[in-house]
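With one protein chain withheld, the remaining protein chains of the complex are depicted in position.
As written, the chains take the letters A and B, and residue 1 is the first residue of each chain.
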Amino acid sequence: MKMYNTIFVVAVSVLLVSCSLDNSRDYTLSPQETLQVVLKDQDIVSPEELADVVLMGAGNYQLIDLRTPHEFLVEHARGAVNLPAKNLLKEENLSLLNQGGKTPLLYGNNSEQVYSYYILLKQLGVKNIKIAFGGYDFIKDNILDSYGIRSGSYYSERARYDYAKVVSEIAGSGAAPATSSAPKAKKKIIKRKKKEVEGGCG
Amino acid sequence: MNTIRKFFIILLLGLTGVVTYAIPGDPPSGNGKQEKSAAVSDEGALLREFLLKSGNYINSRGVPNMVSAEDVFENLSDYLVIDVRSKQEYVDGHINGAIHLKASEIMDYLDTKTAASAYDKVVIACHTGQTASYITSALRLAGYNNVYAMKFGMSAWNRKLDKWSKGISGKYSNRLETKINPKGPKGNFPPIKTGEKGAAEILRARVKEVLNTPFPTVKVKADEVFANPSEYYIINYWPEKNYVKGHIPTATQYTPKKDLSVDAALNTLPTDKKVVVYCYTGQNAAFTVAYLRVLGYDAYTIPFGANGFMYDKVVANGWHAFKAAEKVNDFFLIKGDKPMGKDFTKQIIQVGNAPKKKKAIIRRKKKEVEGGCG
Partner (left out) sequence: MKKKNIIAVVIVLLIGVFLAFSKVKTTPTIEKSPESLFLSAIENTRYYSVEDVAKMIISQDPLLQLIDLRSEKEYNKYTLKGAVNIPLDQLLKKENLSDYFDQDVYNTVLFTNGSTHADAAWMILTRMGFTNIYVMKGGLNAWAENILKPKPDDGPWDAAADELYQYRRGASQYFGGGKAVVSETSAPPKTKKKKVIKRKKKEVEGGCG
């Protein structure tokens, strides 16, 4: 009898452990590691590389279009396959992105959209992946319709203006630019109530 | 008893199995290392194919991409003007808001210090419009497609800077011939070696090379060409009907917007001889010379074009003749080494002659669709 009791208890505890481990998906990178990926900025193809892929089909890339099926149907880059963003986390799509062979090269509606999904995918362990900024509009306006890869807005994080100068221009004469030495005042922080663990068994 | 024991053992084994499958494994890492692309064996072929696929610039609709001085004057707040003359000339007098750069610095400036996309137009200003044309063509080939050359350069901006009137001459009007010289035989293209792996990168490297080649070194005076025509393969870049009216002895006619395409008569140009291109004002030729140099040709232009050695014929035929009275304005010049002048408002008041054109807010960039069938 005693033995059965202990076996029963062991079984229950193993069950508990397995439940906690049974996440349908888990992060592979820690927040700190993810931040390093953002700072390194190394998976964004240059405008020239993008032009090579779109116009010459060059490189070991597979173009992936994250827009909706309707947008894709209207027009898309030649050779691209459609993977609507809302389906990104489906198991078969994740493994599609991870298989060997051609490197997936993602583009979407704009830079922000594709970058957000890129960061999410990196956190989930997708290793070999590249992205293109500017969205399909950039491909159409600055590669397909006319070659203007360096006159289009590609790297959105580059400052396009000297902001202080713009302010002084519109102010007319000598208005001080709106810089602010904001005090790092310790605001009254209201700690949130700790929420219960998400997930659980079934 | 035995069945209960068996039951628990099976349950335990089953849970162990569940645990093993529930823990997600690391996804396969895929082709982690990017396949090292082999060095390109024929860069020239790749470059030429890319030029065709990216819009066949030299034959595209907007070429030569120029804006008048009046247009610049009216749109100073929306344009970025880049003055490429010497620093001293810039300090002595420049367009309000213009910045001073060397040709070789422009690409880096437009990529990192500002964004070409922030301006309606980026206008290059030089003395006569020819250097600016050379630079504009090179930049456009590399994908900076909102760059324009200011037509006739600073000579059109203010009469104090008029270098055009001195360049006009009719000294060789009586040395022209009318016989038709055929194009050379179809041959090879010049070799290209940049070390880059992709077509667009090769193009960019070639453009950089061209921008690092100062424009004065790609000029050949009319005197020299008339004295030693056998040294050069001379291209008359006019329509045929004008070619037959009189051209430099031994010159061959190539039709603008057609013949110099990679898939047209480009391969009739020699790769072992200097190629000289001339047009009416030297500006269109400068556009063409930049393009040819990007492709590896040893190409040159005759300054001021036909205006510089057969001016009276140009006028008589109604071709593009430079007339100071028509072309030169009286726009204000800013002194000093800062782009903006404090006397900016004076500029508006002082120029009474400027035509009060309605300022067309052209925000949309006109796009050029590749024409033709299929």
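Here is the rule we use: contacts are C-beta pairs under 8 Å (C-beta built on N, C-alpha and C of every residue); 3 or more make two chains touch, one makes a residue touch a chain.
As the structure is a prediction and not an experimental result, all values here were calculated from the model.
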Check each of A:Lys102, A:Lys127 or A:Arg158 against the chain that is not shown and name the one that touches it. A:Arg158
Contact footprint on chain A, counting only the chain that is left out: 2, 5-6, 9-10, 12-17, 19-21, 23-27, 30-32, 34-35, 38-39, 85-86, 88-89, 111-112, 115-117, 119-120, 123-124, 133, 137, 141, 145, 155-161, 163-164, 166-167, 170-172, 175-180, 182, 184, 186-192, 194-195, 197-199
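By our rule, only the chains that are shown with their structure count from here on.
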Expressed in whole Å, how far the mean CA point of chain A lies from that of chain B is 36
Mind pulling up the chain B residues that touch chain A in the complex? 4-5, 8-9, 11-12, 15-16, 18-19, 22-24, 26-32, 34-35, 37, 46, 49-50, 53-55, 57, 60, 107, 110-112, 114-118, 140-147, 198-201, 203-204, 367-369
Okay, in this complex, where on chain A does chain B touch? 4, 7-8, 10-11, 14-15, 17-18, 21-26, 28, 47-49, 51-52, 55-56, 58-60, 94-95, 98-103, 125-128, 141-143, 145-153, 158-162
